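Then we have chain A:
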Amino acid sequence: MSEASLYQAFSTVLKRDLTLAYRTRTEMVNPMLFFIIVISLFPLAVSPDPKVLQSLAPGVIWVAALLATLLSLDSMFRSDFDDGALEQMLLSVHPVSVLVLGKVLAHWLVTGIPLLLLAPLLAVLLHMPSDSIPALMTTLALGGPILSLVGAIGVALTVGLRRGGVLLSLLILPLYIPVLIFAANAVSNAAAGLAIAGQLYFLGALLALALTLAPIATAAALRISLR
Partner candidate 1 sequence: MTEFFHMGGYAFFVWTSYGLATIILIANVILPIQRKKEILNTLKRRLRREQS
Partner candidate 2 sequence: MWLFFHKLGSPKYFYDLSGKFLPWFGGLTLILMLLGSYWGLVVAPADYQQGDSYRIIYIHVPAAWMSLFVYIVMASAGAIGLIWKMKMADVVASCSAPLGAAFTFLALVTGSLWGKPMWGTYWVWDARLTSELILLFLYLGFMGLEAAIDDKRTAANACAVLALVGVVNIPIIHYSVEWWNTLHQGSTVARVDKPAMDVNMLIPLLIMWFAFMFYYGTTLFMRARNEVLYRERDTAWVKEMVTE
């Protein structure tokens, strides 16, 4: 089984998921709308005063991004589980973790990137200083894939359940905490003009860890859920 066919299977899964997402692109918009609405609630709930919003902004944007990803996670395996495509994936010659990596990458491209592109607009909504926006984008670029990778483990564990949605957030949110802490702090430090290299390195380390271990755990979880 040559490596070329493994890459080919990986890219087929990726292309298939992207075409599927494109064919049902109205669903792609939901996480983005959720992201915008949740953030626009805060000025109404707390206060429109720029100084207050500025201090809140990094945390609010990151919590909203986290919840938006959580909402969109369910679609990763749900449709494949219902029509049997997930079984075919488990019965493929290739290692399941590589195929899962393809699906997670597709999920991140479909939901992570739009959140990333929306972030500057929302940073302006919350009066964030312009020099902290690059930091926000970097943390979303580094943190986004971690959210998808770790989220995939939770989705794989709850895919067989009838009402797995709420349970999914209970399983996954505690695992999101390190990413949230370092990312939100990096953005607020950048707003205050402090150095943020340390936080970004840590996010990079978390990404490397998630990239290597998460697909294997997800593959094991899928094999167990489909038993």
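Keep in mind that, in the parts below, a contact is a pair of C-beta atoms (placed from the backbone, for glycine too) under 8 Å apart; a residue touches a chain by one contact, two chains touch by 3 or more; residues count from 1.
On how the list was made: all candidates are chains of the complex that A comes from, given by their letters.
Everything numeric here is computed off the predicted structure, so don't read it as measured data.
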Touching candidate for chain A, same complex, options 1 or 2: 2
Touching residues on chain A, where the partner in the complex is candidate 2: 153, 157-158, 160-161, 164, 167, 170-171, 173-175, 177-178, 181-182, 185, 206, 209, 213, 217, 220-221, 224-225, 227
